[in-house]
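Below is one structure. I have some questions about it.
One protein chain is absent from this view; the other protein chains keep their places.
Now for subunit A:
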Amino acid sequence: MKPFIERHIVELLRAQDERAIGLLYDHYADALYGVAIKVTKDDALAQDVLQDAFVKIWKNAHKYDEGKARLFTWLFRVVQNTAIDAIRSRKRKMAKEIQTDDSNVYHIPTTQLAIEHLDIEHHASGLEEKYKVVIDALFFQGMTQQEASDELNIPLGTVKSRLKIGLREMRKLFGILIVLISL
């Protein structure tokens, strides 16, 4: 991102200047909305999540520590957590409305999610599917590594190595993209 814009936004946030939220929305909303959709798989819910997340960002601006994370990393975590909470809340609500003995009714395996929700075409030339599935489960489904291991039915060690390699591959991939764009 543009470091100057990032610094300017952080200063405005600290000063509780509302223009900070306008600038945040202009520069980050699309990426964050994409994250919210990836997690919730529901456009309407994703919009609610984005609204709640921006209010949280506004209220907790003082908690942001530039020394610990880039602005986007912090924004991503707020949106990711808000989205995961929204899904859990909706599941609890639905579970109350429809009582059933089958506890797996609302359980959507990540392997299915990968097929239905991953933007395969968009990233076809990019990361290998096996890495993407792991990264998506950890980044967008809010799973722990153990949960991802159980869900994807792969050993915990493999989850860890695929996460590391996937991120490293991503580094190469985006590096190439940046070079191509700059040509």
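By definition in this document, contacts are C-beta pairs under 8 Å (C-beta built on N, C-alpha and C of every residue); 3 or more make two chains touch, one makes a residue touch a chain; residues count from 1.
To be clear about the criterion, contacts and distances are computed from a predicted model.
Enquirer: According to its UniProt entry, is the unseen chain "ABC transporter", "RsbT antagonist protein RsbS", "Anti-sigma factor" or "Transport permease protein"?
Expert: For the chain missing from the view, the UniProt record says "Anti-sigma factor".
Enquirer: Given the full complex, what residues of subunit A touch the hidden partner chain?
Expert: 1, 18, 21-22, 25, 29-35, 37-38, 47, 50-51, 54-55, 58-59, 68-70, 72-73, 76-77, 80-81, 119, 122-123, 126, 135, 138-139, 144-145, 160, 163-164, 167, 170-171, 174, 177
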